[in-house]
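Omission of a single protein chain aside, the complex is shown with its protein chains in their original locations.
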Amino acid sequence: MKKVSLVLICTLCLFLLSGCWDKRELEDNTFVVLLGLDESEDKNVILTAAFPLTQTEGGGANEGVDNGSGEYTVMSVKAPTVVEALNMFSTKLSGPIAIYTVKTIIISRALAESDILRHVFSSWRYEEVRNTTNILISECRAAEFIQERVKASPIDPLRQEELLLEQANTSAYYKPVQLLEFLTNLKSDGADVVAMYGGIASKSEDKNSRAPEDGKETSGIGTGIKETVKDGYLPGEIPIQAENTSEISGLAVFHKAKMVGVLNSSEAQTYSMFTQGKLKKILTLPDPLKPDSDIVVSIMPASKCEIRSAIKNNIPVFDISINLVCSVESIQSEIDYTSPEKYNILTEYVKGMCTEDIVSLIRKIQKEYNADILKLGDKLAYNFRTVKEWEDYNWSEKYKDAEINLTVELDIEGTGIMMP
Amino acid sequence: MEKLKLRAYDGIALTGLLMLPALFSTELSKLAEQNNTAAWIALLIASIIMLCLFLIAACLMGRYEGKNIIEITSIVMGRPFGIIYGVALGVYFCYFTGIQIRESAEILKIYGLSLTPIYIVAGLILLTAVIMNFLGGRAIVKSAGLFYIIVILGIVFIMLLGLNRYNPDNLIPLLGNGMADITTNSLFITSIFDSVIILFLFAPAFSNTVKMKKSGVLSIALTAAACILLYLCFVMMFSPSVASKMMSGFIEMGKSSYYNRFFSRFESSLLFFLIFSSAMLASIGLFITKESFACTFKLRPSKAFTIICVVPILIAIIIPTSTLDLTQKYLPVIRRYSVAFMAGFPVLVLIVSTIKRIFKYEKS
Partner (left out) sequence: MNNEFKKGRDMEIQSSVLKNREMFEQTFNYPTNKDIVFRDFKFLSKDGFVVYIDGMAGGDKISDFILRPLLNKDGISRDLKSILQISSLIEETDFDEAVSAILQGDCVLCMDGDANAYVCETKSFDKRGVEKPQVESSIVGALEAFTETLRTNTTLLHRIIKNPGLTTEMVAVGKLNNLTCGVVYVNGVVNMEFVEEVKRRLKGIDTDFVQSGGMIEQFIEDHDSSLFQTVTTTERPDNTAALLMQGRIAIIVDGSPRVIIAPITLFSMLKTSEESALRAPFASAVRAIRIIAVLSAFLMPALYLAITTYHPEMIPASLLLSIAKSRVNIPYPALVELLVMEFAFELIREAGRHIPGALGSTIGIVGGLILGEAAVSAGFVSQGCVIVIAFTGLGNFAIPQYQLAFTAQLIRILFIICAGFFGFLGIGLAFVVLVGYVNSLTSFGTDYVNPVFSGDAPLFPKQPVWEYENRPSALRAKKPQYQPIISRIWKKGN
């Protein structure tokens, strides 16, 4: 027994001598919620981080749990690389910085158009970065965007970020793209990638300078909307007014690791017909039989779109067939489109409008942007047996001249909760 | 040698735990780098080749029931060869264990304990192996039975987890670098499955040779299935070019799974599978080293003997100077070239034994 005790004591002493290198007390950490990258002169990068303040004054455990609504700090630092910038935060912060809680990495458009690979891709080796972080390209500077985002956050911003991105599941105005997908496709020869596109709306000027009429005070909300109503919006153009001026709408398109263009919200919804599951696109169309009233339809892909590929005379040929299902949300003219004669009219009409939208999208991304965001290259690879053959074919040169045949099928499924 | 009694399942568990930890480490990425999309075909061919080699070599064991491979080598080729083979086997397994411990420690360090010195991590795993060996061979065998199931469940779990991320287009083009390349590589990849040969060292522990053969065949089949399926899922999730850059494909697969905001942060718990598999591999490796030296020199292994066997393993842990060194120079020895020794030697002994038999018949 004595021998055992001696061995135990020696082992325990060893533990004490060794120290715990990786132990970090939870409350010492500084958790970053949002991370922003901006370009700077001389190939430097400006890193902006937003984090909540956990050090409350004197309250501690008595006051129960406080989720820290609204108390956020935003800090920016300039450094040659992302990793070095993160290290430099330690000059100002009291605890080690933790970026595994980062929900979104915001990259400014200027950086995305010039030099994104250098900074983002290289920092992927850094272990703490999670593959499931979202990427957002902002039109304005990332630092400004982050400041607006954390301003009015009634609930914990960590959760707010998570919830906001789940909004994409309902409206398809943007598509949350995660770091893994973004980076794997950024460098690949086969396909190109998109990212969420965000920006800041211009502030409505002098909201309170309107003279109150009849002695009544107006709140200013709803009256300061300067933007015009269009089919699709980019951030900053959305006719919406709120305290928080940050907006996410549309997709940024990349080709060969550089940003080449944007898709507005309507185009993003059309794009979702190809890629996402059950997302609805709400279309407001003029009534075919009564053009001064509107019909609102919501369109959804019925099944995954089929892409068949072949190579004819060294030119890639694609046959894309999309099955859509449509449900009529509102008929302002109250014409009964569900009767057999009028049903076909509406179906053909909506189908025509959808086909137009899809064709213009494909034309834009193929001819104007030369970006294979529909992942057609992946489908073409089925025609090759080995990797060498595929690489020798040089798909990225041939994409612009590819022939794309589109077939759209549409079915009107439902008419909402009102009986026809 | 320690008197053990093994069932068929125990053999599967022991050999499986020597082969499966490769999947948790750099092997998946290495396969993606060398074989692109077609590594699964190469793995399939490799497992079939290994199966044939195993069954051929098992004929030798069938001729000498109740004896292990070192004793048979002594009988067929003479005592000096028996000693050489026993020592070579012991030294190979020291190297095998040491390098694998070092590799697991590197992965653990990267994904879990980034600041802890590598020698502390590797040293702890080795300490666990030593304690397990002090507890006896029976304890190791029974624990292997339990941890094998846990490791298999871990692999199934990670494959199911990434279901919404798989993109079958990543597997196209199907033939990777071409059929010739696949065939050549599959000969080397056979080394991943060659640990099954240690069943020959424990042949007397099985009730008969048929049980041992069954154990070996099932072990190769299960490991091959796990490797192929996991590789397919790995490449479907990440394309081969990205996959070849990852240190540990297993943990990266866990990191990239996302269902909703509540269930997305468990990748550190995958470290447990890595820890269990590397601790059991270290224990079994040390046990095999001990047994092969003990059998060669006809000693009874004691605690002091175990400590002596730890020294070459420590040397093997310290040799690689960096991760690059480890993956480029030292790992390929056990993952690509070892089949020549492991499977080659028993086949050679079989050939010599057959020749001797023919000559004996001719003489008589």
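So that you can tell them apart, the chains are marked A and B in the order they are listed, and the count of residues begins at 1 in each.
Simple rule for what comes next: contacts are C-beta pairs under 8 Å (C-beta built on N, C-alpha and C of every residue); 3 or more make two chains touch, one makes a residue touch a chain.
The structure displayed is predicted, hence computed values, not measured ones.
Q: So one chain is hidden, and I want to know which residue out of B:113, B:189 or B:220 touches that hidden chain in the complete assembly.
A: In the full complex, the listed residue that touches the missing chain is B:113.
Q: Which of these, B:132, B:175 or B:253, touches the one chain of the complex that we don't see?
A: B:132
Q: Please pick, from A:27, A:42 or A:292, the residue that touches the omitted chain in the full complex.
A: In the complete complex, the chain left out is touched by residue A:27.
Q: Using the touch definition up top, pick the residue from B:145, B:178 or B:344 that touches the left-out chain.
A: Of all options in B:145, B:178 or B:344, contact with the hidden chain holds for B:145.
Q: By the contact criterion defined above, which parts of chain B meet the unshown chain? Give residue numbers in ascending order.
A: Listed in rising order, the touching residues are 7, 9-10, 108, 112-113, 116, 121, 124-125, 127-128, 131-132, 135-136, 138-143, 145-147, 149, 261-262, 265-269, 271-272, 275-276, 279-280, 283.
Q: Can you list, in ascending order, the chain A residues touching the missing chain?
A: Given the touch definition above, chain A has residues 1, 4, 12, 15, 18, 20, 22-27, 29, 31, 52, 54-56, 60-62, 65-68, 98, 100-101, 103, 128, 130, 156, 158-159, 162 touching the missing chain.
Here is the rule we go by: only the chains that are shown with their structure count from here on.
Q: Using mean C-alpha positions as chain centres, tell me how far chain A is from chain B in Å, no decimals.
A: Taking the average C-alpha coordinate of chain A and of chain B, the gap between them is 43 Å.
Q: Could you please specify the touching residues of chain B with respect to chain A in the complex?
A: 36-37, 110-117, 120, 167, 169-170, 172-178, 238-239, 241-242, 252, 255-256, 258, 260-261, 264
Q: Quick check on the complex: what are the chain A residues that touch chain B?
A: 18, 21-22, 127, 130-132, 159, 162-163, 166, 178, 180, 183-184, 187-188, 190, 375, 378-379, 381-382, 384-390
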